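In this view, the complex is presented without one of its protein chains, the others remaining in place.
Chain nomenclature is as follows: A, B and C, assigned in order of appearance, with residue numbering initiated at 1 for each chain independently.
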Amino acid sequence: DDSSVSPDVCIIEEEESEEDESYSGNSVDEARKLFAWLINPVIPADFFNNAWEKRPVHVKRGVPEYYKPVVSTSDIDKMLRNNNVQFTKNLDVTSYSNGKRETHNPVGRALPNIVWDYYKNGCSVRLLNPQTYIPKLALLNSSLQEYFGCSVGANIYLTPPDTQGFAPHYDDIEAFIMQVEGQKHWKLYAPKSESATLPRFSSGNFTEDEIGKPIMELTLQPGDLLYFPRGTIHQGRAVPGSHSLHITLSCYQRNTWGDLMEKVVTAAVRIAVEENIEFRRGLPQDYLNFMGIAHSHESSSQRTDFIDKIKSLTMKLFDYAPIDAAVDQMGKQFLHDALPPVLTAEEKQCSSFGDGHRMGPNGKLISGGEITLETKIKLLRAHIVRLVSEEDSVRIYHSIDNSLEYHGEEPQYLEIAFELAPAVEHLICSYPEFIKVSELPLESEEQKVQIIGDLWERGLLLTDGILKPVIDC
Amino acid sequence: DDSSVSPDVCIIEEEESEEDESYSGNSVDEARKLFAWLINPVIPADFFNNAWEKRPVHVKRGVPEYYKPVVSTSDIDKMLRNNNVQFTKNLDVTSYSNGKRETHNPVGRALPNIVWDYYKNGCSVRLLNPQTYIPKLALLNSSLQEYFGCSVGANIYLTPPDTQGFAPHYDDIEAFIMQVEGQKHWKLYAPKSESATLPRFSSGNFTEDEIGKPIMELTLQPGDLLYFPRGTIHQGRAVPGSHSLHITLSCYQRNTWGDLMEKVVTAAVRIAVEENIEFRRGLPQDYLNFMGIAHSHESSSQRTDFIDKIKSLTMKLFDYAPIDAAVDQMGKQFLHDALPPVLTAEEKQCSSFGDGHRMGPNGKLISGGEITLETKIKLLRAHIVRLVSEEDSVRIYHSIDNSLEYHGEEPQYLEIAFELAPAVEHLICSYPEFIKVSELPLESEEQKVQIIGDLWERGLLLTDGILKPVIDC
Amino acid sequence: DDSSVSPDVCIIEEEESEEDESYSGNSVDEARKLFAWLINPVIPADFFNNAWEKRPVHVKRGVPEYYKPVVSTSDIDKMLRNNNVQFTKNLDVTSYSNGKRETHNPVGRALPNIVWDYYKNGCSVRLLNPQTYIPKLALLNSSLQEYFGCSVGANIYLTPPDTQGFAPHYDDIEAFIMQVEGQKHWKLYAPKSESATLPRFSSGNFTEDEIGKPIMELTLQPGDLLYFPRGTIHQGRAVPGSHSLHITLSCYQRNTWGDLMEKVVTAAVRIAVEENIEFRRGLPQDYLNFMGIAHSHESSSQRTDFIDKIKSLTMKLFDYAPIDAAVDQMGKQFLHDALPPVLTAEEKQCSSFGDGHRMGPNGKLISGGEITLETKIKLLRAHIVRLVSEEDSVRIYHSIDNSLEYHGEEPQYLEIAFELAPAVEHLICSYPEFIKVSELPLESEEQKVQIIGDLWERGLLLTDGILKPVIDC
Partner (left out) sequence: DDSSVSPDVCIIEEEESEEDESYSGNSVDEARKLFAWLINPVIPADFFNNAWEKRPVHVKRGVPEYYKPVVSTSDIDKMLRNNNVQFTKNLDVTSYSNGKRETHNPVGRALPNIVWDYYKNGCSVRLLNPQTYIPKLALLNSSLQEYFGCSVGANIYLTPPDTQGFAPHYDDIEAFIMQVEGQKHWKLYAPKSESATLPRFSSGNFTEDEIGKPIMELTLQPGDLLYFPRGTIHQGRAVPGSHSLHITLSCYQRNTWGDLMEKVVTAAVRIAVEENIEFRRGLPQDYLNFMGIAHSHESSSQRTDFIDKIKSLTMKLFDYAPIDAAVDQMGKQFLHDALPPVLTAEEKQCSSFGDGHRMGPNGKLISGGEITLETKIKLLRAHIVRLVSEEDSVRIYHSIDNSLEYHGEEPQYLEIAFELAPAVEHLICSYPEFIKVSELPLESEEQKVQIIGDLWERGLLLTDGILKPVIDC
């Protein structure tokens, strides 16, 4: 019953929002609009100030068709029919009744007749990484990545009327539940301790005894949205007489200050050892005899001195902390986890996916136009590349060839000459503006054309219009 | 120049052949028609009597559009644009000039602009397993498998005018070269020895000195076919002024009596050891002192006796040879190597891919019809399953879930109860006739419905019409 | 009770045997004497005619000290104290009472106090590969290998009074049980079927119900020997009031005609495929449709022809059987499994282990003598090397550097030039005679000195006396 909803949670009636139809050419702006649509009519700024990582939000929208364009139950039937969807890898069949949570996955392909037989018998169906097979979901998630600056995933849940598929638990991701069809009744519970708030890892299943009273209880109607922070214990049940279909968008998994700090301090110690002889001096010969848990109850000047020394070295670490390099390692990881960009028709035309040499019918090769100093170019997306300095070389990591399957490819990169790095920096910092190849801060014109040609060929650049073909004489 | 063609090779002018439009319901018959189309107007029986594994055949057809429906140069451009085609794994860029054979593959994705740039500069393009991305080729090869009883592969070769991409060499497969576009001039050479005739493994590259005079020389015109047996040394060059596009179909790789014999005798020794104590008795204590290559020039009664004993044991092996089981191992390997079947719309409707429970819009589950004792069923294809007895169980290996990528999946099988094997045997032996479920040679009606339900659910069976829905009361 | 012993088993009262004290220089002769000592007073020829692989033999010797020189209970205490003997890898603690067989091994080092505590509580102790730590056992087994032409192993069993450590079972080796201390009562049972006679693999544990009546029952006294063939079901129990210590020598594991036949026919098919085009021809296109277990109940001329063809090919196999090469593969395996030779002091002096360059005190290098054409040499043991032709090279496999631990080293070999093989053949065939280096059937004198130098340096040769030092001028 929604009347139990806690009063400090924003619940807003839907108003008409007009979608901005013009494409801005800035992937972050586009993603911002998409997120605004997702949580509309809540204002993103309000959302981040009041709710993000703090409290659940139920958006009661009253527009039942709102999320329908993304997916439907018949899309799922089609997906099973046309693809080798595998139990356990791509799809789980689950149930939760009388406090017992079960997974019923057989081995092998999830053929539609088998899946629907389970469904008929009251089992829930969970699709893992469904964006692999559902292009509109791939587009949604791929775009939102540009907004969140981290990888965005999705599961789809289909639940028969009056059943529940999962035990109460919490996850390690920020969750946006898009109710597409039917109704689901949710109960949310507060984390059980401060250390379970914004947790790093998901929980196991809880029993009803363990979780106390809900802090919020509500029924999602078609078109509604429910957000809750990682760590929020939750359980949902399709209401009698109505199936439920929802998408759970997830993000911000292991994307915290602590994750970055791991990279920062590991690298800081390595650099401090290289640069500061204090870190390279030998330990006292007898330190094993007064330090260690066996000695932790002792107090001695030796222990005090030793601990002081560690403190002093720790305090020096910040001087060696390679913060930008550590951020680039986070960015590199993001580009490995990320969905590839989904290009518009126009973007294809203005990149190597549509432009360049083409093979026509009957072996007729149509030469593509040429990049010159006058060509205007920009990166395909704000987050399409990361410039990383590692193993004595400069690498441009990118997500352009990523698979729709999670980690379907190894991390992809181009290695470039050290002296070309400023050109890539310039491209990154100029985004979303087009710049002329001639503007690149490189010494020679050959270098400018060369680096842009290489990036363009890999599909990482957009040109400002189709390249002008050069007439071979 | 074609005038040098050796006289015992059949070269036949193309006549109109009318394609049989009615679908027979027998995958082997269908594949036979497809093969007849491939080599038309040569008569298959003649082909197998006179040419197969014996000599090359050039079919001059005079119908330039004959093979066009399968693939074209613009299909290849599209394939590169829309898929993450990888150099080396999926595509090679090669050249052969002045006796030097080179592969120019960079690392990473074969982006169209890069590939066509090589092509512009005189390199040949070879597509490996292009059926992964070209559905019509997958259909062609998948169907021909039913005829040849072994896996059928394909490469596509695109060659710029007046160039050659490969050095003279021979392959380990029977080759059918379908000239799709342009013209290519071929020189064929006899195997250099009896042991290189019908060889087990492909050769390396030969120099011109090593291969002698061609036994056949010819120019393929669009729509022509060229067949030659494994072991035939060959080289081809696009003629001046014309590019060349051809498909090479390949089959009968490691599909010989020797390959079967390996399996037969290994198993025969194992069984002989189990069943015949003579095979389990100890070797003479001193045999190492008179046998072995160091003693092979000696003659002694000890050696004679030892060799006679081995001869006598070898002669007994046939009594223990599990020929049918060894054939099933060949069949199992075929089903792992095979392309999956490509179903017609009608076949989909009459199998679990289209029939059975369906999820409609808005969570509406449409219950599928039910298999009863009266239902008439048959296997989807002649070669869709193999019944194999191994590791103390009965397994039905199949290719229904195979990937278009070669060995993209592990061997797939269902394990069934020993007593249900006769039902599967009956299905296999009845093909291509439909039989009633009730006709299966099993004791109980439950068993009959159960095994057919299991096979149908995996997509291995066709029903004679759509299943009749059962009205739930 | 011994009265139940079956009458056809030889039980002989011990008479004085005089041991031959002169060393013959032939490792096989020496091993023959050692085996004669082991089974004395039974005559080896009688043993092999009447008992070997046929029936058990109990040698009642009446000389309690006979086997004492090999090992004693205090040797075992010392072994545990001085070596990192590991439970499970080197030592098992077991019990069998009330039909229940248990292994009590803790994890880690088998420290003496722990082991003897188990023993005190009625557990048996089994030492696996004790020759690693007990030099006299290593000498015994290493020598016997020269007689049996296969690897010889040993376990030691120490059993507390009136207990049994193992359930009834059979092994896959020929067993010689040397009763060293105390008394053990044995019951032996016939194999349960013809196919369990001389079996290829050991059995699991049997219950008393499964094994029927003993065919032989006896009590071993100190100094007695009990032989039984692989497949003989057995159980033994220390008699009340007396512990039992025995060694079980084992040999002839997987050393049968069948094991050799596996190698012979696998290689024969490979060669037949290379040499006979019949084996390289393709299988009939439709063979999968009439062969296989699903078709095994059918009879058709197709099946008959197919089976006849397989028969005919099988019958041809012997013509391609590389018997000597297959024996060499057995010999190579033996040299990998084998214990290294144990050299006498004199042998050390006449091999590179004692002769050759020496480093004396204070960096004084004493140059060793030189091998010349006049030097007389022979192999160190009859079974010290195996000449094997494989992977297009000639290899001399040997056991000289083997570890006392089973398979402690990878197979060891020297690769030699093809044209030097006759020299090694000559050495092998001349054994046990010394020959002059000049006698080797090689073209050049350099080659003769070179190959002998290489073999001598590795320790594989004995010289006829110490090498004469050459005076450096």
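Assume contacts are C-beta pairs under 8 Å (C-beta built on N, C-alpha and C of every residue); 3 or more make two chains touch, one makes a residue touch a chain.
No experiment lies behind these values; they were computed from the predicted model shown.
The absent chain, not drawn in this view, touches the displayed chains A, C throughout the complex.
From the set A:R280, A:K364 or A:H407, the residue in touch with the chain omitted from the display is A:R280, counting the whole complex. One of A:S24, A:N49 or A:S195 touches the chain omitted from the figure, and that residue is A:S195.
Interface note for the absent chain: among C:L38, C:V57, C:I76 or C:L462, the touching residue is C:I76.
In the full complex, subunit C touches the hidden chain at residues 72-74, 76-77, 81, 84, 108-109, 111-114, 116-117, 119-120, 158, 181-182, 242-245, 352-365, 367-368, 401, 403, 409, 412, 457-459. Where subunit A meets the omitted chain, the residues involved are 28, 52-53, 147-149, 174, 194-195, 197-200, 252, 255-262, 264-266, 268-270, 272-275, 277-283, 285-289, 291-298, 306-307, 309-311, 313-315, 317-318, 321, 323-325, 327-328, 330-331, 334, 382-383, 386-389, 424-425, 428-429.
The criterion applied here is as follows: only the chains that are shown with their structure count from here on.
Graph distance from subunit A to subunit C, where chains that touch are one step apart, equals 2. Chain centres here are Cα means. That of subunit A falls 62 Å from that of subunit C.
Inter-chain spacing, taken between the CA centroids of subunit B and subunit C, is 47 Å. Residue positions of subunit A touching 2 or more other chains: none.
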